[in-house]
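And now, subunit A:
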Amino acid sequence: MEHEVLLDIQHVSKSFGLTQALKDVSFQVRQGEVRGIIGENGSGKSTISNIVAGIYAKDEGIIRLNGKELHAATAVEAEAEGIALIVQEIGTIGDISVASNIFLGNEKCFGSRGFINHREMNREAKKALEMIGVDTIAPEVRTDRYNLEERKIVEIAKAFYIHPRLLIVDETANALSSHGRKILYSVIEAVKKYGGTVLFITHDLEELIKICDSVTILRDGVYIDTCYGGDMHINELKVKMVGREMSDHYYRADAEGSRGEQVVMRVENVFTSMLKDVTLELHEGEILGLGGLSDCGMHELGRLMFGLDQPYAGKVICAGDAQRLKNPVHAIKCGIGYVSKNRDTEAVILQDSVKNNVCLCSLDKISKLGFATPLQENRFADQWIQKLKVKVNHRGEYVASLSGGNKQKVVLAKWLGRGSRILIFDCPTRGIDIGVKEAIYHLMEELKEQGHAILLISEELPELIGMSDRILIMKDGKIVCETMRGPEITESLLIKEMI
Partner candidate 1 sequence: MNKKISNAIVVVMVPIALYLFFLLLRPKSFGKINTVYIIITQSFITCMIAWGMQYLAKMGEFDLALGAEMILDSIIAALLSTRLGIPGIVAGCLLSAFVCGILKGVLYRVMKIPIMILTIALIYLLGSFGGLITNSAALTIAYEHTFLGRAPGNMIVFLLTGILMYFLANKSVYGSNVNAVAGAPGISRNNGISVERTKIRSLILSSMFAGIAAIVQLSHGSGVTPSVGLDSIQNIMQPMMSVFIGFVMAQYVNVVFSIFVGSILMSIISNGITALNWSSAIYNIVVGIILLLIMAYMNVAKIYSKRHEEKVRAIANIKEMNL
Partner candidate 2 sequence: MKRKSMKLLMSLLVTASLLVGLTGCGSKDEGTKAESPSTDTQTEESSQPAESEESETEGEATDKIKLGLTIYSTTDATAGPVVNNMQTACDGMGAELVIATDEQNPEKEITNIENLIANGCQAVFCLPYADDSIPRIAKICEDSEVYFGFYWYDLSNEETHDVCYASKYFLGNIYEDDVWSAYTAMKTLNEAGASHIGMFGLPTGRTTTTKRDNGIAQACEEFGMEILVEDRVNTNTSDDAASSVESMVSAYPELDGIVIAGMTQTCLPGVIQSLQNLGMTEQVKVSCIDFNENQTEYFEKNSVNGVIGGHFTGGAWLAVLAVNKLQGTPLVDEPVSIKDEFIVLQSAEDAKNYDAHLYQELPYTADEYAQMSKKINEGFTYEDLLKVVGSYSIEDVMTRHNVE
């Protein structure tokens, strides 16, 4: 039977500063359908879901829900329209009770004249949790007493409680273990049963095919295609996702991995709250890929190898002076550079000029007994802006006004200016347009030839397979498999290890 269209997205565009996150995207989703949305990082799949859920405002375009135009400016208004969103990051607040989290923003309906009847709210919260088959979580307890997975289940209960007409699940699957996943799938089934619609955003193509009726593919903010039922094949989807044959010239050309003899960094049986007995060695002139789900501990390992955190047990040694890494200052002295995952808050100072950002960690090199004239600084900054081809019309401009790709170039200019021999990239191409992505890949290749050691931490398997000499896959804080570079490595092989 012909399901009438529930969600109609027409020519929606959205840009953050100069980066075009969404370019003229239009697609329809029918009532009772479970629509998957896939795309590489930065393809705009999270942006479109947040716009529909009222978190971001769209620049242009119209979104109709059941034929009526949708003007949801906040999540609460979206909820009123029957739209619920489960976010990727942590969506619950630790300091308040589980029940308060479930009814965050609409406590008004549990009491009158601005006061809340906590007993009633706790009862409702218990009911919400039972609705998704969970009775281990007590609603009146403080949320930070539960672990990450249980807090995500609370979010699922919160979304399902209002029986949304449109449920949006934004890459939540990877924060859940098998038990949590079963709950999520049962919720999606329940929504489908009462005729609701689900937007399911994920990385994992196998999971997608199992659950979704259809899938929309986005690439770099542009709508590519939607496939239905039968003709959803993983390989085909991947091609559409990446946009070109797994052509070689996009990633590295050489098929064989190679690395220098000299071990540049060593991690020996490290234990932290996330990592379990991790041991690895990084060689000179090698690109070591580190893959896995987003909370498998690879990001924590990256921070550890830059001295930002200290291991509870085990050692992180930089071969240069064979000492344990004390702090980032010591790491930088040993020639380690770290490109953080959250670029705007950690890797670069937004409210500062490009020149200051580039010169900041090489001040001791530029200056004589601490003093550096503006001239010296300008020369140093221009030299590296040139080398990295950062698109900026004046070195005094603030980094805040640059596009994502240019910001990343500024970070690279900073570390290469510093002359760091060991570079830790944490999702370097996240939210960056194709042109700059390609430039970064070629730069990595050059650095590898020059003998730099690169640790590439990435959530995108194509990137890992294309760029690394050696790939380590992590799962739940453990290194589960190690493969050398070679044509026989496929994504499905790695995905099996990751999940």
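The candidates came about this way: all candidates are chains of the complex that A comes from, given by their letters.
Rule of thumb we're sticking to: contacts are C-beta pairs under 8 Å (C-beta built on N, C-alpha and C of every residue); 3 or more make two chains touch, one makes a residue touch a chain; residues count from 1.
Treat the numbers as computed from the prediction; the structure is a model and nothing was measured.
Among the candidates 1 or 2, the one that touches subunit A within this complex is 1. Looking at the complex, you find that subunit A touches candidate 1 at residues 55, 74-77, 87, 90-96, 100, 104-108, 111, 114-118, 271-277, 312-313, 477.
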